[in-house]
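Take a look at the structure below.
And then chain A:
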Amino acid sequence: MSISGFIGQLFAIVLALALAPLLTGWVNQCRAWLQSRSAPPLLQPYYMLHKLFQKDVVLAHNASSLFRTAPFVIFACMLLACAIIPSLSTDLPFAPAADTLALVGVFGLARIFISLAAMDIGTSFGSLGGRREMLVGFLAEPALLMVIFTTAMISQSTSVATIVETLAHRDFIIYPSLAFAGIAFTMVSLAENARVPVDNPATHLELTMIHEAMILEYSGRHLALIEWAASLKLYAYSCLGLALFFPWGIAEKDNFLGLIGAIPLLLGKLAVGGFALALIETVNAKMRIFRAPEFLGTAFLLAVLGLLVRLLLETRV
Partner candidate 1 sequence: MEFDLFLVLLAIPLVSGALLTVVGEREWAPNLNIIASGGTFLAAALLTADIIANGPRFALGEQFFIDSMNVFFVALTAFVGFTTSIFSGPYMRNEREHGRLSAPRLRLYKSMFQLFMFTMLVALTTNNMGILWVAMEAATLTTVLLVSLYRTPASLEAAWKYFILCGVGIAQALFGTILLYFAAERVLGETGNSLLWTHLVDVKGSLEPAIMALSFIFLLVGYGTKVGLAPLHNWLPDAHAEGPTPVSAVLSGLLLNVALYAVLRSKVLADGAIGGDFAGNLMMGFGLLTLLMAAFFLGRQKDIKRMFAYSSIEHMGLITFAFGMGGAVANFAGLLHMTMHSLTKSAIFFAVGHATQKTGTQLIADIRGLIRINPVIGWGLMLGTLAILGMPPFGVFASEFMILTHAMKYYPWATPILLLALGVAFAQIFGKVQPMVFGDTHAKRLPHAPAITPVFLHLLIVLMLGLWIPPYLTRWFEEAARMLG
Partner candidate 2 sequence: MPILYSIDLLLVAACAWLAVGLAGLVAPRNMHLVAKVLFPVGAAIGLAAGLEALFFLGEAPETAVLVIGLPTLPFHLRLDSLTAVFVVLLGFASFGISIYAAGYFRQGEGASPGLLCLEYHFFLASMLMVLLADDAYAFMVAWEGMALSSFFLVTTDHRHEAIRRAGYLYLLIAHVGAIAILLSFGVMTGGAGDYTFAGMRAQELPPFWASAAFLLALVGFGAKAGLVPVHVWLPEAHPAAPSPVSAMMSGVMLKTAIYGLLRVSFDLVGTPLWWWGVVAMAIGLVTALFGVLYSTVQSDMKRLLAYSSIENIGLLAVGIGLALIFHAYRMETLAALAMTAVLYHCLAHAGFKSLLFLCTGSVLHATKERSLGKLGGLIHHMPWVAWLALLGVVASAGLPPLSGFVSEWLLLQAFLFSPGLPHSWLNMVVPVAAAVVALVAALAGFAMVKFHGIIFLGQMREPNLIHAHDAGPWERAGLVWLAFLTVLLGVLPSTVIGLIDAATQQLLGTGLAGKVAEHGWAMLAPISPDRASYMPLVFLATIAAAVLLGRWLVRRFYHGRLRRSDAWDCGYFFQGPRAQDTAEGFSQPIRRIFEPMFRMERHFPTVRDEQPYYSVKVEDHFWHWLYLPVARLVEWFSGLIVRVQGGRIAVYLLYSFLTLILLLLVARP
Partner candidate 3 sequence: MSADIPLSAQLINLCASVILLLAFAMLAQRRVMQLINLFALQGLVLCLSTLVVAVTTQQHHLYYSAGLTLALKALLLPWILHRLVRKLYVKWDVESLVNVPTTMLVGVVLVMIAFNVAQPISILSQTISRGTLGIALAVVMLAFLMMITRTKAIPQVVGFLAMENGLFLAATSATYGMPMVVELGIALDVLVGVIILGVFFFQIRDQFDSLDIRHMERLKDN
């Protein structure tokens, strides 16, 4: 573990913590532009987090210890995810701790905790949200895993760092499988981050909401942590997508200059990605909840198809 690696790792984590709310703010702003609304300030998420942290926690009488622990666990999971996804450099000392499969596991762990926390109060919306979250999860998770499988097969590794290194330094070969995987990944990301067309983070329309239904009972610092974790998740997914499909510019081992250079590149890519997300959210309509399995099923099938395409067309026999 080199010093530069360690600094890079620490920097990546701090950057994630700092940038994640900004990304959320950026997406909201882009969306407002696209929808011809007047946009909230770019730094609105920071204000909100600060305000929430200051507020008292109002806890339902029925809330258990699990309810109070969950936000911290979820936040920690997302932080870990951000720590192992190469955003600036592939030289991450934490990376061997968890490969892509473990990354999916981290998201799964967070999902289980948030769903359980949602069921803890015992309200109608809470359990509804928990159930729907698990519904989305059980389809999104294997789809994500299949996407990862496709990339892992190309690079013969499940380690995120190795995948990125391989993909970034390959000779220019068109991988049709990656196209499938990319589309599937986008669909999964939309679902996982509670975006239109699967969910809408902006409303509390009780019959359609998923994520918001789960966190209805949270308040104060708990809600702040969950919101922050949600931002981190969006950031993590964005970075993962960028790392898998647009890996150019991510610094390698012992390349401090590259690290410096990677920052603006990352900001640029995130900005474009955020805009794309806002665009997708704008041009699509929210689906009925029972269309969501179809949507995610399609993602799953696309990912499997990508895998098959990889095996059929791209392996040298």
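The candidate set was assembled so that all candidates are chains of the complex that A comes from, given by their letters.
As a working rule, a contact is a pair of C-beta atoms (placed from the backbone, for glycine too) under 8 Å apart; a residue touches a chain by one contact, two chains touch by 3 or more; residues count from 1.
What you see is a predicted model; the values in this text were computed from it and never measured.
Participant: For chain A, which of the options 1, 2 or 3 is its touching partner in this complex?
Facilitator: It is 2 that touches chain A.
Participant: Would you pull the chain A residues touching candidate 2 in the complex into a rising list?
Facilitator: Interface residues on the chain A side: 53-54, 56-62, 64-66, 69, 72-73, 75-77, 79-80, 83, 94, 96-99, 101-102, 105-106, 108-109, 111-112, 115-116, 119-128, 130-132, 134-135, 137-142, 145-146, 149, 152-153, 156-159, 162, 204, 206, 216-217, 220-221, 225, 290, 293, 300, 303-304, 307-308, 311-312, 315, 317.
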